[in-house]
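One protein chain is absent from this view; the other protein chains keep their places.
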């Protein structure tokens, strides 16, 4: 056994995820999302999930797939605007939505991974986000106290990983993945390329394997682009 | 000008450092310390310094050199036990010493770099470190509230850096350097190898250049070893 | 009156050499097109990129490389990637010099509303609340009036707030306004807009100084 954290596939990786649990899912928009695990969650038909994720995917990709299956009870996100089914469920009251400033969302994940029970953030002071929250002044500036997240599982997507769970992310597909990887009680990582321990340069590792409990190489990655913007060659 | 943060040498890098200022200095023991800037501080003869650094060097190397010159008014460290001159000055009352748990020291640096005015730490609860500090209970566990550091200059040492101030550290010479680099009002980085912007892989950069104000390639590095432990070949 | 590009062009004058800048979606994105060639700026995308470059050539899009508007982009030499916590860390620690973003309403106290309209679908605040709460220098780019002709420069915001006491400068299709001491101060007007028209279209307290610049 030792430190071999490799599981066969998304199915084995998602063992133990049950209806009613709180999941963290990495990604920004459709960039860096754990595609294989999301598909598996759809297949598992778990429901009543609370999902902490910066965005909610689009109608037919990403977390939108879980919304289609009405598997989500509550979304905790900073921006959810690309998804008609999301809008329908939210307006009908089927879906509970908690909107959180993006930086606060990131730092509440980081807090969990760093063993900090709460953090102070200036975001949202004076707005409806501050309602019911403790406010505190430091050096004349107001801050809200926000709590570390408490997630049953964190599910992240990395570029490369090794058998001991060390992860390297690529470009802006990094985004929320490292902070969520640190924050799960159980952390699942799916990677594009899985290599033996010792092949990754220890100076290049973004997430040390101590934070990762299960790792597998995803079958395929669509990596859909949400806004394909280009320039013509001169 | 733009983003060329290169200065000629330690002398130019340390311009503006004045007696009475608070400095953060990276390194753990003698590993990853900004050797060239320390030598320059000795030459500058600035004094009454408050130094935030995990350790205080040894008698004739590292921060010990500043102690020899009686340039330090106060040390804020977690462990200072390798230095006879330090002991003499502390016992005689010439030197003020504030001892802080190592993790708290690191996270108070990080807090400054992340715009967090204070953090909660369990380290020191129930000990003399907790005296006079606010204590708070989260989920049944006690934490102390500790404040972000406020340093005039942070002086760090990296392995490679580029002209825009991006830094890559090597092995355990990373230690406190990245969190201090984020925390200085002005951050000086000395590096073993300075390369043009664009040569470092953006995925491998540990400290983005936005945190670094001045950078130079050090003239030489002694990189003294504090505890040379080896094994014989079989 | 300034069109969107005119607003962006005027804001570009506020961008100085060596600045790290965060550009919001919409008009702010256009500002990058008007930064003079002789100054350098580094664009921060809050999803985790310093050194955002132009859109990629057709066929060279990289799904892993997007900006905060989820558009495919490129990187410039000296760029770096980092996670979302560090990204907002550098925003909170005021390492980002200038933030430019759009708004639905701005008040004479410097409050801003730009994320939610009651009764309409709420998309979320994204990073806007973090940016306005932390940035040391924020410029708002917006139309002076809504489609019904009502002023968006108000004594106080009517929409849910994004942040309070944080906006110091507003550039609209009619002019440039500093916000201080509880009032909008007209700094410049579009060449074809009269001070009287600006006065009429500004619901918040408006101060007209002796000298008002003209944007041609």
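Per-chain residue numbering starts at 1, and chain names A, B and C are given in the order in which the chains are listed.
Quick note on the criterion: a contact is a pair of C-beta atoms (placed from the backbone, for glycine too) under 8 Å apart; a residue touches a chain by one contact, two chains touch by 3 or more.
Note that this is a predicted model, so its numbers are computed, not measured.
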item: In the full complex, displayed partners of the excluded chain; value: A, B
item: Of B:28, B:149 or B:216, the residue in touch with the unshown chain; value: B:28
item: Hidden-chain contact residue, picked from the options A:79, A:120 or A:211; value: A:211
item: Touching residue (missing chain; options B:59, B:152 or B:226); value: B:226
item: Options A:34, A:57 or A:113, residue touching the unrepresented chain; value: A:113
item: For chain B, residues in touch with the removed chain; value: 28-32, 54, 77-81, 87, 90-91, 97, 99, 101-107, 109-110, 121-129, 159, 169-179, 206, 223-233
item: Where the missing chain touches chain A, by residue; value: 1-3, 112-116, 162-164, 166, 182, 196-198, 202-203, 205, 208-211
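The working rule: only the chains that are shown with their structure count from here on.
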item: Euclidean distance of C-alpha centroids - chain B vs chain C, Å; value: 36
item: Distance from the mean Cα position of chain B to that of chain A, given in whole angstrom; value: 33
item: Whole-Å gap separating chain A and chain C, where each centre is the average of the chain's CA atoms; value: 28
item: Sites on chain B at which at least two other chains make contact; value: 114-116, 202-203
item: Multi-chain contact residues (two or more partners), chain C; value: 75, 81-82, 85, 88-89, 91-92, 134
